[in-house]
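Have a look at this one.
For this view, one protein chain was removed and the others were kept in their places.
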Amino acid sequence: MLRYIAHRLLGLIPVLIGVSLLVFLSVWVIPGDVVDIMMGDEMAQSAAAIERLRAQMNLDEPIHIRYLTWIGNVLQGDLGVSLISGEPVLDQILRRAPVNFQLMLMAMFFIIVIGIPLGTLAAYKQFTWIDNTIRIGAIFGYVIPNFWLATIAVLIVSLYFPRSGVLHYVPFSEDPIANIRGLLLPGLVLSLTTVTYIVRLTRATVLDALRQDYVRTARAKGLSERIVMTVHVIPNSMIPVATVLGIQVGVLIGGLVLTEEIFMLPGIGRMILLSIESRDFMVLAGSILFVAVIFVLVNLIIDILYAFLDPRIRY
Amino acid sequence: MHDTRTISRTDERPPDAAGSDDAVAETDQVLSPTRLAWKSFRRSKLGLVGSLMVLLLIVIAIGGEQFSPYDAYSMDSSVSLEPPSLAHPAGTDRFGRDQLTRLMEGTRISMLVSFVAVVLSLVIGIPLGLIAGYYGGLAGTVIMRGVDVVFAFPTILLALMLVATLGASLPNLILAIAVIFQANVVRIVRASVMSVKEREFVEAARAVGARDSVIMAQFILPNVLSPVIVQATFHLSLAIFIEAALSFLGLGTQPPTPSWGLMLNESRTFMEFAPWLTIFPGLAIIFAVLGFNLMGDALRDAFDPRLSQR
Partner (left out) sequence: MTERAPKPCDSSVVLRVRDLRTHFFTNEGVVKAVDGVDFEIRRGEILGIVGESGSGKSVTGLSLMRLVASPPGRIVSGQIEFGGRDLVEASTTEMQDIRGRRMSMIFQDPLTSLNPVLRIGYQVGEVFRYHLGLSRSKALHRAVDMLRATEIPSPDRRAQSYPYELSGGMRQRAMIAMALACEPELLIADEPTTALDVTVQAQVLELMKTICRERQTALLLITHDMGVVAHMCDRVAVMYAGKIVEYTDVHTLFARPAHPYTAGLLRSLPRLGAKLRRLASLEGQPPRLTRLPAGCAFAPRCPRAQDRCREVAPDLTRLGNGHQFRCHFPLENDKEPQA
């Protein structure tokens, strides 16, 4: 198991190098001279900003030196400072990260407590109206764009429940209950697509597991249906679901940008959008790199979990 | 739907698509895989519905605003923010433009973005996948590392970053989507090539001295095509979604071009007293995404009967 983890960690290195290169190249090189772009943009036409940019990026150096300088700083935890506010990028990220973390947890919670049981139920009741209802619901939930749903949700709440506080974000440290209330709807909307996807996937994997010979063996042993399901069917069918959950973290992260924008939440997603609007490339590069690294690490954890669930992978 | 990777995995199959078995039993004769797939596809009712939806979208996309008595761009402040009526079935926007006409014009944008992006992703992805799968080696390793890097980003975020830095415009949006999709195409093509290239008929062709290019074109490509077609169908629906999402964020189509996502974005200001401006573009996106998804589901079942027997 340790060997497996070490192997996976080593495999991450080229991917992380590639990720940092892509961020570096697209943010700093493809747009041509960043300074020109900034000069052309009235929003950011501040001498101080340009000065910060020149200082941080050694714009006169050759490109590989610039990359190495940048990545060297990043490895020491220095993502640079915002061109607009002068605040260190990492500080901004860490200040906003709790909102994202909470939202992700909330969404994952909905995915697991709604998606997996509904999918299992649909499979167990295959060919019944329960199964059909769940499946039709899942197909529709899957094609509804979450940013549209979020917009409609905001509309309905602000029209009919303006005082519910559901649309009002409060930091956790100030009022935990109001905080959770304010994140409930964003979390639900954020999770919707993944919930319906997980319902469909769980249904398929549970149906697949139910047809396996070892489930017949379990029944032939005289195990009750409850034990057959909880010991033999559900754990085995969760193995592919766990992997997909890891990939779905990426969907959730992508969804964060839209969700935060619509619900006006102070998370990293909004920070990315703001940095694009204000052409604050230092913040853009830092935050996208941060998110991509988190995503890669989450997938690593999921892979390790997968190996833990399925002993055949480890060797 | 919002992530390229999830789509080719195990997923639910609609029951009425499970027709390939009966096809064999019924005729008791051997059909070619393509014929079999086609038979199975035709049997799927949901697939038929999806195809009709897609066909309708294509017709609207070609015709665009020509089907409408109104013009998608000309403003008329006397009918600003009118609710749905017989004259304007989907209402009018703040400049008095007929929303239904703009939605039809938006169909053109959506179809253009998704088809061009998907074709581009195939043009890039198929050759790269063939090289990575058939030759492997250093080139293969480099290609696959590149693919890994693309997969290391959440899809929407990568699109966001590319469009933000390339500049928000329709061609850049198409390019960004194509770059993301090609990674998935490379993966699928490579996997199919690797599974095909050791098979007897390829070995036989090699044994009689066929050149690599001939083997690829004649034997490998046809076998790779069916998973690629299925994936491309799902990519079409995903592209519609990404275009809408980025335009919604102001990073895709620019005004006054009527794109569904952009219309949604613009509607937010008037949401409380003109909700029709929010509702209809959303329904248009749902319609398009659903159509391509149903078609993709049926195609996948048709091409891979093993998966559909549940």
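As written, the chain order gives the labels A and B, with residue 1 at the start of each chain.
In this text, contacts are C-beta pairs under 8 Å (C-beta built on N, C-alpha and C of every residue); 3 or more make two chains touch, one makes a residue touch a chain.
Computed from a prediction, not measured in an experiment: that's the story for all the values here.
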Residue, one of A:S85, A:T133, A:S164 or A:T217, that touches the chain absent here: A:T217
Identified contact with the non-displayed chain, of A:R66, A:R96 or A:H232: A:H232
For subunit A, residues in touch with the removed chain: 127, 212-214, 216-225, 227, 231-232, 235-236, 239, 309-312
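We adopt the following convention: only the chains that are shown with their structure count from here on.
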Between subunit B and subunit A, distance of the C-alpha-averaged centres to the nearest whole Å: 22
Complex contacts: residues of subunit B adjacent to subunit A: 1-3, 5-6, 9-13, 145-146, 148-149, 152-157, 160-162, 164-167, 237, 241, 244-245, 248-249, 251, 264, 267-268, 271-272, 275, 278-279, 281-282, 285-286, 289-290, 293, 310
Subunit A residues within the subunit B interface of the complex: 14-16, 18-19, 21-23, 26-27, 30-31, 135, 138-140, 142-149, 151-152, 154-155, 158-159, 193, 197, 200-201, 203-205, 207-208, 211, 240, 244, 247-251, 253-255, 257-258, 261, 272-273, 276, 284, 288, 291-292, 295-296
